[in-house]
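Only one protein chain is missing from this complex, and each of the others stays in its spot.
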Amino acid sequence: MKLTTKLLAATAIVGAGAAHATDLEVMHWWTSGGEANAVSKLAEAWDATGNKWIDGAIAGGGDTARPIMVSRIIGGDPPAAFQFNHGRQAEELIQAGLLMDLTDVAEANHWKDIVNPPSLLDACTVDGKVYCAPINIHSWQWMWLSDAAYAKAGVPVPTNWEEFAATAPALQAAGITPLAMGGQSWQQNGAFGVMALALAGQDAWLKVNKDKDATVVMGPEYTKVFEAFGAAREFSAGLNVQDWNQATAAVIDGTAGAQIMGDWAQGEFAMAGKVAGTDYECLPGLGDAAILDTGGDAFYFPVNSDPAITAAQKELAALLLSPAVQVSFNSAKGSLPIRGDVDLTTVNECTQKGLDLLAAGKVVPAGTELLSPDTVTQLNDLMTEFWSTPTMTPAEVQKQYADIIASAT
Amino acid sequence: MANPGTLAPAVAANRDMSGPRGAKPKRAFSRANIIVYGTLIVVAIYYALPLYVMIVTSLKGMPEIRMGNIFSPPMEITFEPWVKAWSQACTGINCDGLSRGFWNSVNILIPSVLISIAVASVNGYALSMWKFKGSELFFTILMIGAFIPYQIMLYPIVILLREAGLYGSLTGLVLVHVAFGMPINTLLFRNYFSSIPEELFKAARVDGAGFWAIFFRIIMPMSLPIFVVALIIQVTGIWNDFLFGVTYISSPDRYPMTVQLNNIVNSVQGVKEYNVNMAATLLTGLVPLVIYFASGKLFVRGIAAGAVKG
Partner (left out) sequence: MTIAEQGRPAQGRSAASSGKRPSRLFRNPMSKIASIPMIFTAVVIFLGGTVWTVIYSFTSSGLLPRLNWVGLAQYDRLWTSRKWIVSIENLGIYGICSLIGTLLIAFTLAALLDRKIRGEDTFRTIFLYPFALSFIVTGLVWQWILNPELGLQHIVRGLGWTTFNFDPLNNPSIVMYGLLIAGLWQGTGLIMCIMLAGLRGIDEDIWKAARVDGIGTVKTYIRIIIPMMRPVFVTSLVLIGAGIVKLYDLVVAQTSGGPGISSEVPAKYVMTAMFGGQNLGQGFAASTMMLVTVVIILIPWAYLEFGGKKRG
């Protein structure tokens, strides 16, 4: 009942007069167990307003779902709402005037005041107008370590990258692969981004990713990162896996020491019944610089000619940011809420660390908000080539990295 | 070197081809026989190995799969993955498995296959027996079309369908399947029809038969095997299509079954339920497999059987 009251309140604020029930088709790529559960929270909340959620789930991630969503928009028969990562992915759709301006919803619901960190709302804002509703935060900057693996090697669990690198030989001597890394390019490039932010520092990282300053890539801070990345390549030798969760599984069963992967990896530990602090450890920012990026998902709403649907779209946008939905959705998905004034129901040690960093404002925008998908793809290709080509030196990859940044827009 | 010239008259004279097919029957355990069967069995094992792995995996529980012995038969057979794949697996918030899209797929399959085979066979017929000025140019364009990765055409087709007012409808999707099945199937029919004896065609013309009469009364009955091959290609391609179905149909209620299959097997995050994935794949593959089995009898009949009738 309480939930419904809140929802009604949210609806009232929008004041769009959505008196009659409206069916809204929502497209997204959340299909795995935990994700589907999280979506059902959204659907329940929406259905509770007397409207109807038509679920359009397309698995396979953004690369599979995005062309389908874009086709629907080009074809003139768009879904009422769709999921994108917030950032630069939707840029062109906004410029082409295909997405609805949500500024009135944002103002009526004071998104400026409640969305934390504010960069999330900035990522949705183009020319002063708000075009998307951010719904959760995922951060890349985590290293997950296996207590069992380090116990077996007889060394203490590292608390930063330098210790990790120093203890790696002990793990190798014990037959453990120090660093688990999946074979897909986004994992290698993602890990590099984490190492760059942690080891080169926030200023250098922002100069490269935000200002596209290629001279910083060639500078001393980044040289250190490339060398560390070269060492990481050695640490990962011997474990051949593809998917990120196969790499996580190696950390879970102790055949690998650690993995650099976003906070979504924690779901795998939870599924395996592992407890943070006893079975596994987490180091935000590799323990060197505890700063998180704030990537995540957002919903966009294509322009619609039917006023009833338009009103319902705005109603849904408001609902997605309401406290009740933020809590139920993010608890189910294992992500962090986009507003600082709500409490998640169950929070473990690692999630708490993340929340504390958010509250302290130790955040940077996500790489996907700063770099275009095209640049990210080029970097993915480069880093994965480096990772699987032992003869390629850190100096070579550094030069090519600088070239890509120099040509980035 | 044998003189092959002596063969020619015999061949040319015997166009009725009423004799049995294949080589002479063999003695039971000749060396050649052992080689033939031996080769076939060894190759069949190579082909069947993945099927075996899929079937045993689909009958195991997840703990047993994690033990990592992919070839071992299940210690405890469970049909739960099959039930789950068919009627319980969740895709987004809908938890009714593959069954959700089955009839949608059938609705897409039947018109698409029938129309595409009809159109392609008529194309092949016109191209092989009723050539007209420019027909070979269009055929060449079609052949080039066979090499275009269809994903590239995704957006131009969206624009075409939108302009035709067909975007999002079943009609639009069927037309797309017909268009993309056309290059290969037209080639298939054209090349097959071109090897039908010309005398038959000429005789029919002398009897005053026209374009359609010759097609339906002479060509079609003689060409069952190639219709079966076309059927195999089209049923498989359209039944397994994911991208067109999900892109050109604009309502989740009418998505084909492959959308559910993709959602079951292709989730990016979380634990992969391999047993359910395998069961779902095998279930989805059943419809083409039934067509393969059922068409076997038609398939083995050669041109000759038709030629005698014709």
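Read from first to last, the chains carry the letters A and B; within each, the first residue is number 1.
Following the convention adopted for this analysis, contacts are C-beta pairs under 8 Å (C-beta built on N, C-alpha and C of every residue); 3 or more make two chains touch, one makes a residue touch a chain.
The model shown is predicted, which means the values in this text are computed figures rather than measured ones.
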| item | value |
| --- | --- |
| Sole contact to the chain not displayed, among A:Gly34, A:Pro67 or A:Gly230 | A:Pro67 |
| Omitted-chain contact residue, chosen from B:Leu59, B:Leu109, B:Val174 or B:Ile226 | B:Ile226 |
| Which of B:Ile219, B:Val246 or B:Met278 contacts the chain that the document leaves out | B:Met278 |
| Of B:Leu59, B:Cys90 or B:Leu142, the one touching the omitted chain in the full complex | B:Leu142 |
| Chain A, residues in touch with the chain not shown (by the definition above) | 63-64, 66-67, 70, 74, 89-93, 96, 183-185, 240, 242, 372-374, 376-378, 381, 384-389 |
| Sites on chain B contacted by the missing partner chain, in the whole complex | 2-8, 10-12, 14-15, 17, 19-26, 36-37, 39-40, 43-44, 46-51, 53-54, 57, 68-71, 119, 122-123, 125-133, 135-136, 138-153, 155-157, 160, 178-179, 182-184, 186-188, 191-192, 194-195, 198, 210-212, 225-226, 228-229, 232-233, 236, 240, 258, 261-262, 265-266, 274, 277-278, 280-282, 284-285, 288-289, 292-293, 296, 299-304 |
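Please note the rule applied: only the chains that are shown with their structure count from here on.
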| item | value |
| --- | --- |
| Distance between chain centroids, defined by C-alpha means - chain A, chain B (Å) | 41 |
| Chain A to chain B touching residues, read off their complex | 25, 28-36, 39-40, 43, 53-61, 64, 67-68, 70-72, 74-77, 245, 264, 267-268, 271 |
| Footprint of chain A on chain B - complex, ascending | 90-94, 151, 154-155, 158-159, 161-162, 167-168, 243, 246-248, 250-253, 259, 262-272 |
